[in-house]
Structures are given as structure tokens and as C-alpha cells.
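Only a single protein chain was left out; the remaining protein chains are all shown in position.
Lettered A, B and C in written order, each chain numbered from 1.
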Amino acid sequence: MNFAVLQFPGSNCDQDCVHVLRTVLGHSAFLLWHKEKSIGDADAVLVPGGFSYGDYLRTGSIARFSPVMNAVKEFAAQGGHVLGICNGFQILCEAGLLPGALIRNRSLQFRCEHVYLKVANNDTPFTNQIPEDRVLRIPIAHGEGNYFCDEKTLETLETNGQILFQYVDRDGDLTDHANPNGSLKNIAGISNVEGNVAGMMPHPERASELVLNEDDGRLIFESLLYALNPGLTTA
Amino acid sequence: MPADPTITPEIITEHGLTTSEYDRIKEIIGRDPNFTELGIFSVMWSEHCSYKNTRLLLKNFPVKSPRVLVGAGEENAGILDIGDNLAISFKIESHNHPSAVEPFQGSATGVGGIIRDIFTMGARPVCAINSLRFGELSNSEVRRLFRGVVSGIAHYGNCFGIPTVAGEVYFDKSYEGNPLVNAFALGVLRHDQIARGAAKGVGNPVFYVGPATGRDGLAGAAFASQDLTEESAEQQRGAVQVGDPFMEKLCMEACLELLSTGAVAGIQDMGAAGLTCSTCETAARGGTGVEIDLAKVPQRSPGMTPYEILLSESQERMLIIVEKGREEEVKRIFDKWDLPWAEIGSVTDTGQMVVKNHGEVVADLPAAKLADEAPVYQREAKEPSYINEVGNFTLDAFEDQGDPQETLEKLLEWPSVASKNWVYRQYDHMVRANTMVNPGSDAAVIRIKADSVPGGGTGEDFPEKLIALAVDCNAVHVYLDPYEGSKAAVAECARNLACTGAVPIGTTDNLNFGNPHNPELFWQLRESVRGLAEGCVAFNAPVTGGNVSLYNQNPDGAIDPTPTIAMVGLVDQKEHVTTQWFKDEGDAIILLGDLVDSSDDLEGLGGSAYLQVIHGQKNGSPPACDLTTERTLGATLLGLIQSGLVKSAHDCAEGGFAVALAESCFSELHGRNTPCFLGADVNLSDSVDIRLDALLFGESRGRVIISCSDLDAVKVVERAKLMGVPSQRIGTVGGDQLKIKSSRGEHAWEIAVLHDLWWNSIGNAMA
Amino acid sequence: MPLDPWALNDVFQGELLMKAKVIITPKAEVLDPQGKTVQTALEQMGCTGVREVRVGKYVEVEMDGDHDTIKTKLSEYADKFLANPNIEDYRLKLED
Partner (left out) sequence: MPLDPWALNDVFQGELLMKAKVIITPKAEVLDPQGKTVQTALEQMGCTGVREVRVGKYVEVEMDGDHDTIKTKLSEYADKFLANPNIEDYRLKLED
């Protein structure tokens, strides 16, 4: 498979995603500069983490106007798979590809630590390889990951199974203590109604190799690979 | 534009220049300088830029080893070979005074400055660490500074995308009003990617890249070179530098991309003394001259004078000397990254730094003399009177502790010993996906992979390298005995690296001291440098660069002398990476080194955390540091680790044996709010002739607590002894209590309780 | 490039230069962690009687054009860029 990893001014997890896709999973991946108008021959798009445009004004608010985002929107409209991680999630929300918004952590502090995640829906292109009841351990690193949407949107998210990941404690329980940023319903990741566009605050690319002490994040990339082509095996 | 003032003796003094220095300037240029030129001399000859009071001392540092590719002082940062055509560049730098004035921006721009130093060398910055000192947290002004500094570092590093992987924080009254903020960055490059800050090639154009110049940070270098007073702070408040990490990230990417084209003849960041320092230093290094026109320099504020433009310390700016004929490549790349640039002048063969403004010459000075011929002073040194008092201190007045229960709790809760998670959880310590050992263990470990080098990650490959980093300095020990304390700072750093499985390869130091004109303070500095130099020689870890920050005082006096040492080491294989936490129930706990240094009358309690916390005393000779013993210990530990025998290793430092043992029982947090504990059952009842407080809380040097599987215990002890390191099995890992049996009885603590005190102490103080 | 306050000839060249202000506030139903923290802090410092604090953004734009053009233009950009309608309200104010 061939992945396009978007690169905005201020992206800083772009290379990390390329590393995991290429070196860890053995697929091809290329950096796609934000001024490009097409996503080329990519099979899927990753919107990586970082501080696009310095996170000035609002996270993701400027990046979403980059020329490449039009191409991403078209790609998504045709059913293409798009995954936004951290700042990528924020950009996808700003771009209207995902509902809701990510506001300031309730602690008002940046938080970098491992969190536990429950998979709220195992039947999606981003979670299909994750065993039911498996609690994932993946790091977060953000100052604005507090997911918010209005009540009606929340209802639709719930009814449609659009909530993908929720912050839980080690035993898988949804507690306030486990919520690192104040997100509604402990939401850590969601998808659009169609299910082909997803965003998540935790960084699976930082937890895809055992030398970095954790490889639960791999399951998310493997799910996506399976969704793109069920016949594939990964390295 | 206001006319330049005429130069009077008052103006000369205000510029921090003495009459004899002024005479020297006249001698060098053969006439009176104009106001702009005076400003240039004042910053170039400030302590910050010229090291005029410390240059002679710094000559004592070892600076050579077969690994050194670029040595200390040659360029912005030194470079060490790490094999396979790869190299690392690292350096530490202070931003103390700016942080005292404006903690958030002061620390943020400190991080920005050191990152620039690294990518100026052609290296890709891959990690940062920092060393911080504040007054006591009970003071609300201290909390404001602490909060501001930490969030400033977080803001800059996180946004730039560099992981902040280690650091240290201490709280002591002596830093009240004068916090220390020392920031370190490390970058990676190939040998053939080393860039030079020299203005080479007569006729080559000089480019300015980065945001426009404003009045910010005017003469910051000079500000850093005088005592921090209410007046000097007030002056600086009008000129706070604001950092833009986003801009710097773009600037770095653009510079690295440009360097790979070969169109760059020389490159230099505009740090302290901005445009002034960068032009005259590049010319001096190139043996050339440089001519620039200020009218071409992008300006943010209207009506700036040449003096202001030259001395501004606006952030995120670079000076690039381009191979003639290749200007278009520069423009293309900087336009791609939407970065402002301007061609402001060219390289000449005159040896002069000529500055024009709209064609009119406003400064014309000999570049090499300006950069290299600053006055050098041998300051007077005198042993301070308190040293005598320290030497007379005995333990007689203090009764030995019968019950250590509460003492251990208090020590673990003491902010200087307590967990620094309130700090490092605000730093992204994992970005770039290389951090193998996160903050919280003795040293951090990162891996160097293909995408760590500029232009890397596109197929070509090399064996991954593992780099370990630690930063240390127990300034109380340095205060009580600058020579022994400084040796010990180096030894502790090396020990922390050894505990992690690394061999030290280089050092960078930040000398934070008081006013060098005070003979007693200068004595501290001189003795400290002597100790540091010996330490670096002992561990074969040459000094590759560093920073001097003098004039650190508040109205009550100088700070404790704080020579911060950051050391970098290499881990040979990933299997050797070791952390400080106990791993498995039933493992043997072994102590390497003597429980107490028997030649020390104070049994390790001199200058200890125990004396400070329990007895309110900062007194007594600190334990001596025997570098041979330390080196043997390090080599032995490393040998054991490399043989695969060691499961955890943690050295004893502040708080002594008991604190180190407790810390080994707290695992790295498995996940948010989810600590894991493994208790320990230790028997020290053989040590009958040692005071209990000294046994548990003494800070004798050269001790490491390791754990290994029960079956290996005998082998480990025997091997260590064979290498000449005293060693004994002292207990077993397991349970949920920390149990210590001494000749005075049995003592037990719930790990969960200790962890809670230790983990939340700073967070609670900051809530 | 920053505006030179003396370069008023811009105006004389027949163009107008105006200062517009966009005040962006979190919607009432959106949690405002910053406001909450400021409120608590004020109370802790002894500032009594505070009932609510909301923290928003203030954007000052200096631009060429007459009142109406600027208003139309800026409303457009405030709608689609300066404020996020999911979580924020905004008010636009023009000088005079």
C-alpha cells in the first residue's frame, strides 16, 4: 500500500508516521507538501501530528485552508481512507471532515503520557484488527485534546458507532480519572458517519515498536491496511 | 531618527566598559569609536560573548579525544564522531536573566537559541534537556517563575517538535529572584554535513533569513553580563524577546534543505548580540571582511537606529553566506517555506566589518580584533570565610535518628528529591519516535535512526545508534566544597549514564556563578573548574562546548555556585539499555560500592538533603569524590550490564541509600495515574558501627543499587569484587512494602504511601 | 511589513485605512477551561464576588478599504476562519 502523509508548515510527526509505515510495516509512504493540489496515487491519507502553523489562532484553523486539503476532501468524498492523528484530528475537525472540535485541556497544561484506550467500535477500518475488550496503551501529547460537540452531534456519534476510542483506566473502565483532557464522554477518537475518515488524539505511531516500549499502536495501522486490502500481510 | 548621543564617560560606563577597555578600543581602531561602534564593542566584549573573565580558566578543560571533530570554541557547538560516518553536536546554554524578567518568553527563547546553535552546525536537532533552579516553592513569586519557565520550555520545544527527554530541577533559597534556566539540545549529522560559521569567498553574498528585526532583546548579552538588579531588570522589561517556535521550525527545515544543496559557504545564527556578533564572528573565522547595509535588513519597528538594528536580539534569524551565483537556490527554498529573506551585503577581503545604512558607513571595525581580541582578565581569588566554618562542622550536635520512618517520607516529599513529573509531563518527550527511556530514570536514551540525520529517511540506512543523556549538579555540595562538589557533579553524570548502560563520550557544562569581581565568588569558580576538568579527564569525556553565566545574584547574595554538567554517552546495543526500576519479584538486590565512606568523618552527611530537610542546615564538608573509584565502578557496572546480568540499576544521590531504594521500588508510570510497585526487603543489620541516619540518608559517593535474578546474584557479587568494587547482596525484590532491617530495628514503609508523597509533592505545591 | 505611523500618505492616496476588531468568545454551552481557571485563580487571590469568567480572543485587523467593504470582507473571514462556529461566537466592530 502507498500512504500520503501530509506535511504542513509546523507538522512534526510526519516523519514518524512515514517511519512506521515504511520501516516497521514495510509499506510505502511519501510526504505530501501542503501546497500540492493532488494526493497522487496514494491509497490512504495520514494527517500527522504537530503544530501546523504554530497552532496559532486555533489548532488546525489555518492548515485546513491549504491547497492539499481540497484534494483530501475529494478523496474522502469518494470513500478514500483518511486518518488524522493529534493535530491531524484537529485539522480534520476544522475542515468539517469530522464533527466537533478540540479545545484546551481542562488542566490548561500540555500533557505527554501513556493513556489507556478502549475501542468503542471494533468494526471500522481503523479498529478491525483490535481484539474485543483489548485495552490499548498509547501515548498522548497535546495541549488541546478536549473533545467537544453539541448534544445532538454526540447523540449521532453514539447511535452511528462513530466513537472509536475512549480514555479508560487500566481495567477498561470509563472513569473521570482516566480522562486526561476533559473530553466529552472520554472521547479519544471518532470517525465520520461514512466511517472512512477518522481522527484520534493519541499517537499510535509512537507505540508501534517494542524498542519504544509499546506496540499497541500497530494494531490501528494494521486495521487500516486490512481495510484497504484484506489479503495483505504486514512485515 | 534621533541623532546618536555623544560619547561621555557615563555612556561608556553604561555600556559596561572600563576606561582601560575604552582606551584599548581607541588603540585598536586608531580613533574614537562612534556611538554605534561603542555598542558593538560593548556587546562583543561582554562576558557573555567574550568570556573575558573566564577564558583563562576554561583553558583547563580537556577538549580533545579521537571522537572530537569540531572542538570547544571553534564553532557554535562541538561535534563528536559516533561511528559509521555519523556525528552528534550538542551544547548547553543559559537564559537566566531573561527568565527572571519574563519566565515564559525567557525560557522559551533559551530553548530556541540552543536549538539554533545546533542546526547552524548542519545537524538535525533530535532532543533537548534542561536544568532548572528556583527558590523555595512556598514563595508565590517562585511558583510564578517556575510555572512560567516550565510552560515556556514546553511551548517552544513541543511546538518545534523536539522531544525534551531529561532534566533536573532543584529548589533552594539562594536562587530566589535569580532562577537558573539552562537549556541543552543535541543534533545528529553525517561527517560530510558539518557546516561552518565562516564568511568564506570574497564576493559571496550575505543573506539574512527569518523574521524582521525589532527592538526586542536590545543588548541582551550585556544584560546577562551584569548583576541582576531591579534597574537592569526594568531596562530589560522594555525589550522582552518573544519566541516563535513555528518560525524556527521552518527556518531549521529550510536551512537544512539549503545546506544539502552545497550553495552555502557559511552559516551562523543570530543569537546573543544578533547581527553584530554573527557578522563579525563569521568574518573573523573566515579571515575575511563583511560589508552589510542595514537599510536592506527587514525591520519590524519604524525608525530603528543602526545601533538598535545591530544590537537587537530578535529571535529566529540566521545569517547565510551563499556561494556566488547560487542565490536563486536560496530564494527558492526560503520561498517554499514562506520565510522572509534579504540579501544584505557581501564578503570582502578587507578584514573589516563595514556596516552601512542607506550607503552611509555607520561602523567600520576590524572583525578579527573585535571577535578575538577582547580583553582577558585574571581575576583575584580568595577562599571564602565560610569554607573554614564548613570544615569545622561535626555531627556531635545531632543525635542519631532512632526512627527513620518520617524522615524518609519527608525526604521523598522534598521538592528537590520528589518526582519531577509535574514538569516533564508538560514536555513532549516522545516526538520523533526515538525515546527509549523516558524522563524518570537515571538517564534518557534515544535512538538515532535514518530520519535523525538531515535529509535522511529516504532509503539509505545505517546501524541504529543509542545515545544516553543526563544532566546533574548538586550545587549545595559545590557551595560547601567547589572542587570536590564539581568533581562529584561530573561523576554523578557519568554514573547515571553507566546505570543506563552507556559509556560517556562528551560533556557540555554551564557555569552559573556570581559576580567574578568578588574574589570569594571567583574562587568558587576557579576551584569548580579545576574539579570539572579533572572529572572530565577521568571519564574521558572532553568538554565540547558550554556556557558561562556570571552575575547570578539577588540582593541577599550570590546563588549557590552551579556548574551544570550535561553528559552524553553511547549505548552499544539496545539490550544493554537499563532503567532504575526493579523488574521482578524475587530478584536479588545488590549494592555496588561501600555503604558508607569510612574515611569521611561525617559519614556522607555533610551537605546532605537529610541535614537540610531534617536539621535545617546547609553545612559540613560534602563527601569526597574519588575519581578512580568512580571510574572503576562505572566500568564494572557497564561490564555487568553488557553481560546481561543486570535488570535494574540506580545510583544513590540526594537522600542517600534509602531514597534511591525507594525510587527503585516505584516503576515508571505504566500509564496515566497508574503506578506499578515492587517492594524490597533489605537487611543492613551487619553495619553496626554506622549511625543509622548516615546509613540510610548519607550521600557517600560511588554507590549503585542494582537488581538481578536470584540465580545470578553470586556471580554478580563475585565479578564486581574481582574488578575491585565492594559489593554485597543486601536483599530481595518483592511485596508491597519497603523493608529495611538495621542493627537498630526493622523499618517498613508502604510503597504506595511513599510513592504518593514523592509523585504528587510538586503538583500539590503548584495546585 | 509593519505600518509606519508617519506614512499617512496611504490615506491621502485616496485609500482608507481602518481598524477592525473581532471579539471571539466561547459559546455559552461550551466548557471554557481557561475561564474556569481564571475565575478560580481570582477567587484564590482574594478577588471576591466573581460570578463568571469567560476567556476569548481579540483580533485587531488594520486594513485598507471603506467601512462597508471591510465589514463584508471581514465577516466572511470571521465566519469561515477567525471563529469556529461549533464552539465560538464572534462580534465584529469597526472604528467609528
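We adopt the following convention: a residue touches a chain if its C-beta (ideal position, glycine included) is under 8 Å from a C-beta of that chain, and two chains touch if they have at least 3 such contacts.
None of these values were measured; they are calculated from a predicted model.
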Touching residue (missing chain; options A:L31, A:L57, A:L174 or A:L228): A:L57
Of B:R55, B:R300, B:K410 or B:R719, the residue in touch with the unshown chain: B:R300
Contact with the hidden chain (one of B:N76, B:Q105 or B:S621): B:Q105
Residue in contact with the excluded chain [from B:M247, B:L627, B:I730 or B:I751]: B:M247
Touch list for chain B against the chain that is not drawn: 101-102, 104-105, 211, 214-216, 237-238, 240-244, 246-247, 300-301, 314-315, 338
In chain C, positions touching the absent partner: 2-3, 17, 23-25, 28-29, 35, 38, 41-42, 45, 47-65, 73, 77, 81-82
Absent chain, residues of chain A that touch it: 53-54, 56-57, 62, 65
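The definition used in the following text is that only the chains that are shown with their structure count from here on.
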Whole-Å separation of chain centres (CA-atom averages), chain A against chain C: 31
Whole-Å gap between the CA centroids of chain B and chain C: 41
Inter-centroid spacing, chain B versus chain A (mean Cα positions, whole Å): 35
